[in-house]
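Only one protein chain is missing from this complex, and each of the others stays in its spot.
First chain written, first letter: the chains are A, B, C and D, and each begins at residue 1.
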Amino acid sequence: MKKNSKLIWTPDRSKFPEQNSDGSLDVDLASQKYVKVWQGPNHPGVTGNMSLELTICGDEIVQAKTHVGYLHRGFEKLIERRKFIQGFTTCIRMCVAEPDTNEYNFSRCVEELSGIEVPEMANWLRALALEMARLQMLLRIVPGQGNTTGLGLGVQWGVYLRDLILDRFEELTGGRVYHMYITPGGVRGLLPDGFKQRMEDALKKIDEFIVDITKLMYNNAVFKKRTVGVGYLDPAWIDKFGVVGPNARAAGFKRDVRKDYPYLIYDKLDYEPFTATDSDIYTRSLVRREDLRTTVELIRQIMAKMPKTGNIRAQTPNVLHWKIPKGETYVRCESSRGEYGYYMVTDGSEFPRRVNLRGPSYVHAVSLLEKLLVGANIADVSSMMVSLGTCPPEIER
Amino acid sequence: MDNIAIKLLFTLLGLFIVLNWGLIQAGIMNKIVARVGKRIGMPVYQPYFNLIKLYSKRTSITHGVMFYLGPLFRLSGGVGMFLFMPLIFGSEYWSNFSFAGDVVLILYFQFFGMLGMALGAGEGGHPYSAIGVSRGLSQWTTIELPLTLAIISIAIQYHSLSFTDIVAAQQGGITHWTMWTNPLATAAGMLAFLGTMGHSPFDLVKAPNEIPIGPPTEYHSTFLGVLRTNAAILHVVESVLFMNLFFGGATSWFELILKTFLIYFWSVFVGVVFPRFRIEQSVSWFLKVPLILGILAIIFI
Amino acid sequence: MSLKDILTPFTAWGNIVKEPITIKDPINNRPGAPRYRGFHKNDITKCIGCGSCEEICPNNAIDLLPVEGIETKDGDSGLRPRIDYGRCCWCGLCVDVCTTGSLTLSNEYKWIEEGNADAYRFTPGVDKKPWDKNELGWNKPVPNYEFYALDRVEMQELEPNKRDNSFIEIVQGFSKEQAQLEADRCVECGICVAACPAHMGIPAYIKAIRDDDLEHGLNILYDTNPLPEICGRICTHKCESVCSLGHRGEPLSIRWLKRYIADQNPSEEYKKILETENIEKNGKKVAIIGAGPSGLSAAYYLALLGYEVKIFELYPEAGGMMRYGIPEYRLPYDQIDKDIDYILSLGVEIQYNTRVGGDVSLDELKEKYDAVFAGTGLHLGRSTRIPGSDHKNVYQSIELLSKITKGEEINLTEKIVVIGGGNVAMDITRSLARLQKQKFGKVQIITTSLETEDILPADVEEVVEAREENAVINPGWGPKSVEIIDGKIKGLNVVRCLSVFDEEHRFSPKFDEDDKKFFEGDMIVESIGQGMDISYIAEDIKSSIEFGPRGRIVVDKYFQSSAKWLFVGGDIIQGPDVIHGIANGHKAALGIDKYLHH
Amino acid sequence: MEQILQDIGKQFKITDIVKKRDNLNFITCEKEQTISLITYLRDIKGFSHFVLLSVVDWIEDGVFQLVYFLNNPDKKIDIGIRTMISRENATMTSAHHLWEQIATYQRELKEMYGIDFPGSPRVDESFILEGWDDIPPMRREFDTKKYSEENFFPREGRETNDPEEYMKKKLYPDEEK
Partner (left out) sequence: MAIEEQNKKNKFIDPDLEKREILSPDGEIIKIDPMKDYFCDAKPKVHEPANKVIEKFLNWSRANSLWVLAFGTGCGSIEIPSLMTSRFDANRFGVQMRPTPRQSSVFIISGYLAVKTLKRVIRSYEQMQEPRYVVALGSCTVNGGMYYDSYNTINRLDYYIPVDVYVAGCMPRPEAMLAGFNKLKERIKAGRAEGANEYAEKFDWYKANQKKIIKDWNMPDYNW
């Protein structure tokens, strides 16, 4: 995309009330100048189940507060009550849309703390599962960006393709949405017969989809009008807010855990993450489309390079009474929304002492979104949320 | 045809046909939109189920008298338009109550429904209704401009403010249609038509992703049933309006159904593949493209 | 906004001529993938109700409940898992962990309930469901995917060529790492506890090994078994035969783990660990006949209760059949001494070389003591009674074994035939093989039995090891006659044995008389069972005791005979088995306590 | 990494250095020095990316372990800074001025652990929970299962048997120990 600095929209914050030192605003609702509007939790434009408390003046947002907790299940508390083998079934529900990153991070924490080496084959299969998970998530997000502006057609196509990937998941892992495939110690199954062929068929359809969605959405005059220059994320904010992944890449920062801190077998794969500099909704969406392309390519590479067969599970201690010595670690992997990290502390018992998830949405959808929405048009709220890749369950856990 | 009773009877029969055609048309359009999304889509008769269901809800709460009247105003707007719209050219039975100045009256009714709805929706107390109403009215104002300009252009062209006259002038072959004789007015009118039908990119009045679903947020049960009934009538009558203005009217029911379908399809055709404009984009677009076309239509007539 | 940007989106209308991708009948035509994790199935005949599924379920979704028509028996708890679909998350961990492989998931996934959510609770396999016949669905994924090791930790043993000429203990015992690794395999189901005659707290002491708390482990052992060193070596380990791990892999080496605990605790520390330094005496006296497992066990528990216990033993050393019936390479004498010394250290007295009924009469004991426990065991060898079996070179294994223990010379020949397929037959075979190796430098010994290889009563490892030591095991033959020429044994005539038991599982062998064979040998050892000798019970006492079929003394559950003061236990009640003897002794001790205090 | 640790050691009192991976270290720092250490790392050592702020409840020792996890995106190294604060009167200096999102973390910790961060924006507003009136739920002494059973009506009629106990009851009911 041609850089068009004229289009970059920066909110003029001068006409809004002065911010207090703690960032709050004195908005006098009784002055009839402002209206308070709640978006969510029961709102089709809000991703997941969260809500935004917007104070608007006309169509412009003066103040935004995010409210989360509608999906809070106390995971971190529950995992403290689950054995290590039980934990991975629980923690994956932390992000419904892309559960495998949770499985992987949890397993890797456990393996690292108990000093278990995972067999080579399992690593390849894990990478495959992670990339498939990213693929299915992107197939929701990429057309979903169109949906937020009223272009529902892309979703019809994209979700179908996502379903094809879920079918492959079903074959490979036995689960459709919650795969529970990556266990501490390895994975739970080899590729079924004919898997590669069926996967390739699905990938071909995704290639076509990328062409179609580009024509429909990325080359759409109205879509461009709605997204180019809107939701500008200042590159100076990347570090200030801890922005990661595609959102950082759209602002010119080449942040990709797969490249920066190679895990599994990613150092054996050949690819380059896409970066752009315009940092608006359109660019972020563009980065995601390129991610989609990359992911398809990566899955092809993984399937071509992976060994035919092999051991898929390291011999762990008996899982019914698996104790891990005292220790702590932090692991991260690249989810479709950026760095996805787990901090785990063990205390020598059969249960983890503390598991803390660092989801990208935690900053994207709370502190960043609150700031980014000020001065924006109320019509762009859901566009912005989707472009930031908000996933509420990983905020509140 | 002096007997007013028979006239009324045929008018009501026409209303019945128009209502049914409106519902079936909505079903067909749903099917077509579904096919573009590579799916089967709801059955053609689904709008009937919806309508019966809405009327059969056991409870329906109201937020006061104006809330109650909103849908009725809207319905009277739609039915009013219908009453004064000649359906079939040359047929006394199907010309309803059209008279010499019906074009003006219909434009009035077009806006009347809107206003009534706005009042009722505002009474619902929901902020999304209020936002939707203010958006709807501002957008409608900008739609009216090119549409009115186009109609003025046609009125100048045919020296008449009567549909019967306008349609009569277009008889005698496809080349006599306003579409060919006054393409600028047609272009302005048909772009305005996109706005009147409320499909993307001009559907932000009820944009489900931001203000679900705009003015009718609080409407439900029978109220929504009335609104849906009106929508079915209105969609056909709007199409008939544009058919009469630009596409030579209809001389038979078949022609009417075909033409209204195609005209309505035009809005669907555009709507499916475009996202929606923001309100200020929509307003500025209407003030740019169709308005200029409308002005040009008047200048060049 | 270029014209291209306005026009290209319309390409999407191309889809209108394409066939929709919607699935026509998704409800009926969409079976889950072959590996799909759908609803549960359970093969209830295979399931043993071990409860591993309940243990691993992250959501507490599985209950173990008794099921009508399934008996609780050894190796089967009679419980079956009931799944609560108000909890289940279909992770399939229960399938992965299942010890028998009976629990699987089908690929069915539709279960709609109208209004009544209580229905989502069912016992798979028992409550009939439409998917019970479903073949597809989640199974255990692939080999090598196990939640616990299926194979035992290799036990270090002496090489055959190093052991076949000496009586050094073969089994070396676990190191700490090995023991913990082996203990780690335990799934803590507890099914073994019921199978063990002494109902030892097996999962608990295995847990103690995992936690490296061997002192606690020893406490658990001594709760039910005062001879852990001995049992840790030669127990018939009924627990291992029912071990839930044994259904798909090798059962846990429970015996070796017990031995590990006993081995690791030094005998000097026992009193401190077991807190038996001060036992309050209650002033009552009990006499025990026979220092075998049952006698020692009774003595130990009585001593713990504060009784003054005296054991009358026929032989010069204590241990009974454990010492005189089991060869040293399986059970070294110093280990027997370790256990016995500890029991003696509690104040138990043994009067050696005393034959009750001879040196001291039962009546005397009755007078002097408050109660008497008789655990005299089975010391008489049984004969096959085939023609020629009365020859002087036809021996009973039991007497040979005790001779070997005592160090007495036996008349060893170069070719030996052993009749019998039990562990005792293997013991005598291997002992004689060692002696042959020492004396002649080679082994020529044939062991034959009625039972064929697959139903051989001896432990598999015994047979394997015997063969490693160059003994020939040739099962499936019934002895017909001893071939004697010129007063010297030439060998044994045998015929093919077709079946040993009849339909009702009674001993009734059938032979194929045409299929004959001749085993060459100049010495024949019979090892087909033992008999008891209760001649020490005088006639007047005998008349007050009730006898059952085959001359067995009738006892109640506390092993109290009809003569209230006389308790009888051990092999003479329940056949030759150490652990039974120990359990009997324990029970009897409790019975005596009850008898004397109430 | 070694160099950085040495540099820190010169200026701050750090203990308990754990090298988890080549690019991941954990260090313990005193409560008073923590914020200045973080500022130092951010401004001088290039740890510009704040990863997370977490708490571990060591109820046995009566302390909360706060973990500030920083990342240096250029050198690709991570450091976790642990600080122990007492469980009673749990208060910590706010660090919201360093990174914007820390305010959110502190709000969460206030709610979930009851750790106060005076001066942090909106720290007293509820974040996830609504109307919570029990002890902060993430503290170790809070028994979530008990709370759930008391409040949320688990479906009744569940019972289970332990195989060992059940077999004992069934096969040798009068056995004594």
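In this text, a residue touches a chain if its C-beta (ideal position, glycine included) is under 8 Å from a C-beta of that chain, and two chains touch if they have at least 3 such contacts.
Just so you know, these numbers come straight off a predicted model, no measurement behind them.
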Touched by the hidden chain, restricted to displayed chains: A, B, C, D
Touch criterion as defined above, residue of A:G48, A:P273 or A:G338 at the omitted chain: A:G48
Contact partner of the left-out chain, one of C:K46, C:K110 or C:K557: C:K110
Residues in chain A touching the chain absent from view: 29-30, 36, 41-44, 48-49, 69-74, 77-78, 81, 89-90, 93, 96-97, 140, 155-157, 159-160, 162-163, 166, 176-178, 393
Residues of chain B (touch criterion as defined above) contacting the omitted chain: 30, 34, 37-43, 46, 48-50, 52-53, 56-64, 208, 212-213, 216-221, 224
Hidden partner interface residues of chain D, rising order: 124-126, 128-134, 137, 142, 144-145, 147-148, 151-155
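Operating definition for what follows: only the chains that are shown with their structure count from here on.
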Inter-centroid spacing, chain C versus chain A (mean Cα positions, whole Å): 55
Centre-to-centre distance between chain B and chain A (centres being mean Cα positions), rounded to whole Å: 43
Set of chain A residues in contact with two or more other chains: 153, 160, 216, 220-221, 225
Residue list for chain D, restricted to those that touch at least two other chains: none
In the complex, chain C residues that touch chain D: 49-51, 54, 62-66, 72-73, 77-79, 84, 86, 117-118, 121, 189-191, 193-194, 199, 203, 223-224, 557, 590
Chain B contact footprint on chain A (complex, rising order): 35-37, 39, 43-45, 59, 146-153, 156-157, 160, 216, 220-223, 225-226, 377-382
Interface residues, chain A side, partner chain D - complex: 22-24, 68-69, 72, 74, 76-78, 80-81, 112, 239-242, 244, 253, 255, 260-261, 327-330, 339, 341, 343, 345, 353-354, 356, 358, 362-363, 366-368, 371, 396
